[in-house]
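Have a look at the structure below before the remarks.
Omission of a single protein chain aside, the complex is shown with its protein chains in their original locations.
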Amino acid sequence: MVDFGYGISPSSRLDLDKFDRKTFDLLVAEEPDVKKCIACGSCTAVCAAGKFVPTSLRSAILAIQNGLPDKALELLKPCQLCGKCTLVCPREINTRHLILSIIKIYSAK
Amino acid sequence: MTGLLNILCLLTVNPDSIPEVIDRIPSGYNHFVIPFLVGITFMLIWITVGLIRLLSNLTREDRIKLLLSWINPVIAWKNVRDLFCDCLFHVKIWKRKPLLGYMHSSIAFGWFMLIVLGHIEVALFVPKHLSFSEGALFYPIFYRFFVWMNPAHVALRGSFFFFLMDFFLLYVLSGIGLAVFKRFRSIVLGMRHTTKPSLADRIALYSLWLIFPLRLLAESFTADLSGGSFLTIPVNHLWHLIFGEKLWIMPVWWAYSISLGLFFVTMPFSRYMHILTEVLWILLRNAGIKPRHPRKGVAEAEIYACSSCGLCLDACPMNVQKKNLKYSSVYFIRFLRRKNEKKIDQIADKCLMCDKCHVLCPVSVDAPALRRVQRTTVNNHLPYDLSYLKAPIVQAGGSWSESLPMDSLKSGSNMESSAPEAVASDKVLYFAGCMSHLTPRIIKSVETIFKKSGVDYVFADRDGGICCGRPLMLAGKTDAAAKTIAANKEMIEKSGCKKLILSCPICYKVFKEDYHLEGIEIQHYTQFVNDLVNSGRLKPAQSSERLVYHDPCELGRGCQVYDEPRAVLGQVGELVSAAKERDESICCGGSLGSLTLDARDRAKITESSVSNLLANKPQTIVTACPLCLKTFAEAAPDSVHVKDFAEIVCSSLE
Partner (left out) sequence: MKNNVLIIGGGPAGIEASAQLQRLGYNVILIEKGSSLGGHLSKWDRLFPDGVHADGVLSSMLKNMSGVKSFTDTQVKSINRLDKSYNVILSNGISVLADAVLLASGFTLFRAEKKEEYGYGIYDHVITNADLEAYFSIGSDSRIDKPKKIGFVHCVGSRDEKAGCRACSKVCCATAVKQACEMKEEFPDAEVYCFYMDLRMFGRHYEDLYLKAQKEYGVRFIRGRVAEVSENADGSLQVKAEDTFSSKPLKVTLDLLVLMAGMRPSDAGRRVGDLLGMSVEEDGFFAVRDSVTSNQRSPLPGVFLAGTATGPKTLPETIADARGASMEIDRYLTDVFPQASDYKKLIREKW
């Protein structure tokens, strides 16, 4: 094998093999609607905290599915649980509960 | 037998020399009292141990608070009043369901009076038996077994007491009759759902039911010896008619004692512990001590004060679907007693926090607060990052966040308006809150009202702002909420405003109770508009549109604001009432309080809330909360309009 690349920085490619199925199944047991997300971005658009700091439920779900659970946690820590996202979600996901569940499950492991 | 002979001998001597009442059984004891003694001793030890443990679990400052509350005359009077009104007379139940109130109070007050009068009787006629060694524990209970009434010497005082005892016995028996009937047809007493009793509940219940009929049986069996009145004497004659001269009194007294003993033995494990615990709970509650843990300390008194009466079952809006009965407060408290963590969590997360069960509880057990405390134990330690909460300056005309160019600052305030007399003297800060941004007609209407009444205002979060912090509190993240509150508080106090107007009841409640804003008057927009109308700065025109007003949970039960919106709406249209309103209003179903309730269940709650509002056929539903507005607007039938309070006031100004 020829070793291309520049050695120091790791690949910035998303590695779907890193996806943690077991923890995700715990999340699904707690809030099954996480599978319904169509990534429309409504939640991020209305987020009260989103104006000041990067926080996005859509990105968090994406991060979990892309095998980056720590990024998901960082994205959800600023959440104020205000509930605006739940009011606008077109797939009727209980986003507040989903955020709490993600924080609970992914900070515990 | 010997006793009777003794009496007959004495009688032949001189009737007048014999006192009114004497010990038929000089020893003052009979074996039949053993079951009762066992029961009551067990129960007394149990509650003493429990009381000591509970008080030791209180923090030092709470204990001091408790002691001080007993010296404070206001609180002491409240204690006395609550003990009589809540524990004995069940006034809270009478007010809403009279027959049910009669049932509960007859058993409580009746039994209380039987015990008190029994002790007074002993004190008057055979006072030596009030000492512990002479059987003070059981003698007054079984008074009518142990004494013999001198028929030649019955005074008015004696017959008065006999009358009272019989009267209260009949009073209790009527309540027991209703209680038995309630098991079969609870709806007659006004309860659609009743609590499912546990095994201990059942044993205690059935033995409680037996106590008083057995008492009647026993006392009527000895009525010709001990004396009686309008109830026991005729029944006594009946027994003589059936059984003849000789009556076997011992079996019935044994049965009476056993039923009492059984009741007291099972009492600590059943719902009937509330009889004694609610006294302690009332004292703790009136002293202002709040539960810090859902099970330990004060909460223990609270959860044992719950009598499983089941009034919260009909109160809970979720119970429009039978499958949600298991989330009701009465079962939550049962699981708290049993320490079933999984169920406790599940129930705690479901609650809408509408507070109706708390309002309807006869002993004011605050189950939603216990649920919030439970949520805190689970959610408060979860990681959060609110470091972005700095405190930017709110300038005179500015909005929340980063400094804006001067021309956009003009957009919020009315400062450059025409005539000086049109501008109000106080500066008003309007905070719309998160939800109002998704119901823009509220914002537009409120701003129009401000402009038309000449109010000098600043729209604090025109470009969106931080949440008020209450949703974090409701979810149990009290530390994060405290940080948010601190940041917002700094901003508001720096703005220089004297009045803060909210259009969302959730915001209003938290600003009023938890922010402690010095020198700033906080009003919900319904109250502000009411003031404007009363002072003549706003002149709504009356129309004939039939309106019904929905009391939002956080504004009505949460803050006791019921009258101001109605006062204004009465001048805008024809206000009709809903089937249940004010503190009995039904939650719209959109509440942020629930963490896990799904959309379908919420839709059912909304449906029941809407049909409650449409009882008197209004044309328009009016609410004063953006969440209620959004929920009803999406769910109401097309034949009914749904409008916001500010919106309808605005349209009546044109």
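Order of writing sets the chain letters: A and B. Residues in each chain are counted from 1.
Heads up, the rule we're going with is that a contact is a pair of C-beta atoms (placed from the backbone, for glycine too) under 8 Å apart; a residue touches a chain by one contact, two chains touch by 3 or more.
Remember, predicted model here, so these are calculated numbers, not experimental data.
Touch with the chain that is not drawn comes from one residue among B:Val38, B:Leu117, B:Val320 or B:Ala633, which is B:Ala633. When you scan B:Ser257, B:Thr439 or B:Thr623 for touch with the missing chain, the hit is B:Thr439. Screening A:Leu27, A:Cys47, A:Ile64 or A:Ile102 against the full complex identifies A:Cys47 as the residue touching the chain left out. Taking the whole complex into account, chain A touches the unshown chain at residues 38-47, 50-51, 54, 56, 58-59, 84, 87-92.
Within the entire complex, the positions of chain B that touch the omitted partner chain are 410-412, 437-441, 443-444, 462-464, 599, 630, 633-634.
One rule holds in what follows: only the chains that are shown with their structure count from here on.
Residues 46, 48-49, 51-53, 73-74, 77-84, 87-88, 92, 94, 96-97, 100, 103-104, 107 of chain A are the ones touching chain B in the complex.
Contact residues on chain B toward chain A in their complex (touch as defined above): 349, 379, 382-386, 388, 401, 434-435, 437-438, 463-467, 469, 471-472, 475, 477, 480, 484, 592, 595-599, 627, 630.
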